[in-house]
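Here the complex is missing one protein chain, while the rest keep their positions.
Take a look at chain A:
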Amino acid sequence: MTQNRPWTPYLLILPSVAFLALLFIVPLVQTLWLAVSSDGSPSLDNMQRMVADINFTNSLRNTFLLTLAVVPVQIAIALAMGTMVSKVGTGRETILWIWTIPLGISDLAAGLVWLSILQNTGYFNTILFSLGLIERQTGWLSYQTPVALFFAIAVAEIWRGTAIVMVIIVAGLNQVPKEFKEAAEIFGAGPWTRFRKITLPLIRPALQSALILRTVLAFEVFAVVYALGGRNFPVLVGEAYNWQNQNQNYGVAAAYAVLIMIISLSATLIYLKALKVDPERLP
């Protein structure tokens, strides 16, 4: 059928391509231009203002630190969860369902949930107080407690973002043929060897997708940080938001947006290169 009409597949994907071009590429080009122009002529003013801003270095450092702290933990937890659930027979669906609850919550709502736990009058302080560990309200999210603040944001992000990684990895694990593992078992491979030599290589495409998705999202972290840290923990997207909304300087906001895009694209490229997937195994 398609051989007779070779243009059919193209026709079918045309609406989505047109849709993306209209609503993604046009604004993208506009944003790029906004970032590298000033009063309608090319200029690096916006970039210079961005780099000279007092929060620039902090937001860049915080974003990278958070990504480095959060993504590996999420992948490790998701792998553990996926492997564990694959051994479960009855009740598997219910467990998966409970594990994916955070997926259904918006990031801001997740941030607010953790805020209600960690703020001065929150549940965490209440528990510490009732255990006699603290004598009065203790602040965990202030500028005076940067380590606790970082830890709180990282935990909230891990809680919120692990489910999506797990879903992808469980899907990948489902595709690993049982025969391979059984064969390895017969040859005397232990569980750790089987995991390392069979499971991991076979779920590589899933792992790659999960890593790309999570890393890009981690570079774009905002709502959770905004809810928990406010101004105390500047991140790149937060700064873009501030320049756009509070300072109403769309040029510098666009410069931040472009920087975030460059970082995200580079991360994706690195993963694509580093975790090369056999083309035959692509979906």
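Assume contacts are C-beta pairs under 8 Å (C-beta built on N, C-alpha and C of every residue); 3 or more make two chains touch, one makes a residue touch a chain; residues count from 1.
The rule we apply is simple: contacts and distances are computed from a predicted model.
Novice: The chain that is not shown, which UniProt protein name from "3-oxoacyl-[acyl-carrier-protein] synthase 2", "Extracellular solute-binding protein", "Cysteine desulfurase" or "Pimeloyl-CoA dehydrogenase large subunit" does it carry?
Specialist: Answer from the record: the omitted chain is "Extracellular solute-binding protein".
Novice: From the listed residues A:T8, A:S86, A:S106 or A:Q137, report the one that touches the chain absent from this view.
Specialist: A:Q137
Novice: Can you work out which residue in A:T31, A:N232 or A:S264 touches the chain that's missing from view?
Specialist: Checking each option in A:T31, A:N232 or A:S264, the one touching the absent chain turns out to be A:N232.
Novice: For chain A, which residues lie in contact with the unshown chain of the complex?
Specialist: Touch with the absent chain occurs at residues 54, 120-121, 135-137, 139, 141-145, 226, 229-232, 242, 244-249.
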